[in-house]
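One protein chain omitted, others in place.
We just call them A and B in the order they show up, numbering each chain from 1.
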Amino acid sequence: MTTEYLFAGFGGQGLLFSGKVLAYKALIEDKFVSWLPSYGPEMRGGTANCSVIISDSPVGAPIITNPDVLVAMNLPSLDKYENAVKKGGMIIVDSSLIERKVKRDDVSVFYVPATDMASKSGSPTLANMILFGKMLKETGTLNEETLNAALGKCISARHKDMFDLNLNAVKIGCAE
Amino acid sequence: MTVFKKPHALTDAPFHYCPGCTHGIIHRLVAQAIDELGIEGKTVGVAPVGCSVMAYDYFSCDMTEAAHGRAPAVATGLKRANPENIVFTYQGDGDLASIGTAETVHAAARNENITVIFINNAIYGMTGGQMAPTSLVGQVTQTSPYGRDPALCGYPVKICEMLSELEGPEYLERVAVNSVKNVNAAYKAIKKAFQNQIEGRGFSLVEVLSACPTNWGKTPSESLKWIDSAMIPYYPLGVYKDRSAGIFGGKTGGACDRSESAEKCACSGKADCGGRPVNAGSSNGSDCGKNACGAK
Partner (left out) sequence: MSDKVLMKGNEAIAEAAIMAGCRHYFGYPITPQTEIAAYMARRMPKIGGTFLQAESEVAAINMVYGAASAGVRVMTSSSSPGISLKSEGISYLAGADLPAVIVNAQRGGPGLGGIQPSQSDYFQATRGGGHGDYHMIVLAPASVQEMASLTIKAFDLADKWRTPCMILADGTTGQMMEPVSFDFDIAPAPEKPWALTGTQGKRAHNITNSLYLSPEELETHNFNRFKKYDEIMKTEPIAEEYKADDADIILVAFGIASRVSKNAVDEARGAGIKAGLIRPITLWPFPSDILFKHTEHARHFISVELSMGQLIEDVMLSTRCRRPVTLCNRAGGMIPVPSQILQAIQNVAANGGN
């Protein structure tokens, strides 16, 4: 089985990071995995997305045309990728940042006001991880043990506080 | 009794240089410094593109041949790979001051611990006498047949003065090889440039004003005189920077004149200075205008 995830939004929202945590989690679960960022000349604010493919067999092209799961953190991303999502796939929308609704009715859609929730939780930069938690829950791929290990791979041991904050944000997303 | 003989650091290969060319003298001075410092076994030289392109055949130490202008970069690679080696480049004016200006400036800026012997004869020799970055204003060459016109191609590049503005380099001196006295001074400078590297002091460049009778269209003896009459006035001899001796030419303008700071001058009290400013740096406008250029 192969699942293709597309995280899309602005640069600086942490989408590449949540993609990396997902990829590491899959690696720890002994899956085949690829992680591919978009890259451009701008460092902040431009569109950024990241494709993660998780599979039971070696990954072919690391490029995603039709994702199974789309996490959208701004309107341009939803506009651009909504119709690309596979029939029966999933779209997770940061409803703090995207006012409109998803037009399709052949995909499951979850609206999470992640940016507002992150601000309320005291970690305004961790909306990405709240959406990530929601995505793990709804795709049925939550595994606390491998999640912890993956976060440990992506956050330096010197930043224990960041580890806790990220894990907490994922839990907030899972509870949503 | 001292018997004059060929330095060990020169091979037996006969030089291919033209009659009256002073490359041979400079090769000898470099080899003599290598001999005297006892470093031949650990020295690696970098030959340029230009008349001295085959210098790799003339020096007994390990040698490489660099692409045109890239000798300081090649030397950087050699020195970084084996810091215990003594690495020198031997480059002409087209190589060092035209196509290789970037490599020269940045090796100096990094204070790369290498020795650069820069031969300035104000002309492209190997290709048959074209205008060099250091050709003098009015100088007739194959590619400036009506004389170098600053309106058309700017002014000759003063490498020592230019590099002396940099924080990086350790030692910059301009010498000439057109008289016994000047040859002796040139030897001292070249030896010092190697000694600096041995002591880990950093980038040391000796600019040697050199004769090219063939392409200047002069006899060898006329050529030596032309160095005095035409080149040295534009390219004053002297120490442009010697960090260890406290000489920072570019910053202090003509301040390294014997009369003003003899105690700081590398050749303080020596006849070489000859009343000329040891440093003719020109960054401080008014000072230098009179002091440096007026002293000729």
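Note that a contact is a pair of C-beta atoms (placed from the backbone, for glycine too) under 8 Å apart; a residue touches a chain by one contact, two chains touch by 3 or more.
Every value quoted in this text rests on a predicted model; they were computed, and no experiment measured them.
Peer 1: Among the chains included here, which ones are touched by the excluded chain in the whole complex?
Peer 2: Across all of the complex, the chain we cannot see touches A, B.
Peer 1: In the full complex, which of B:Q32, B:T76, B:S98 or B:T141 touches the chain missing from this view?
Peer 2: For the chain that is not drawn, the touching residue is B:T76.
Peer 1: For a quick check of understanding: of A:W35, A:Y81 or A:F132, which residue touches the chain that isn't displayed?
Peer 2: The single option touching the absent chain is A:W35.
Peer 1: Of the listed residues B:A33, B:C61 or B:V175, which contacts the missing chain in the full complex?
Peer 2: B:C61
Peer 1: I need the residue numbers on chain A that touch the omitted chain, in ascending order.
Peer 2: Where chain A meets the chain not shown: residues 20, 23-24, 27-28, 30, 32-37, 39-41, 59-63, 65, 149, 153.
Peer 1: Since one chain has been left out of the picture, which residues of chain B touch it in the full complex?
Peer 2: 11, 40-44, 46, 53-54, 56-57, 59-67, 70, 73-82, 85, 102-103, 105-106
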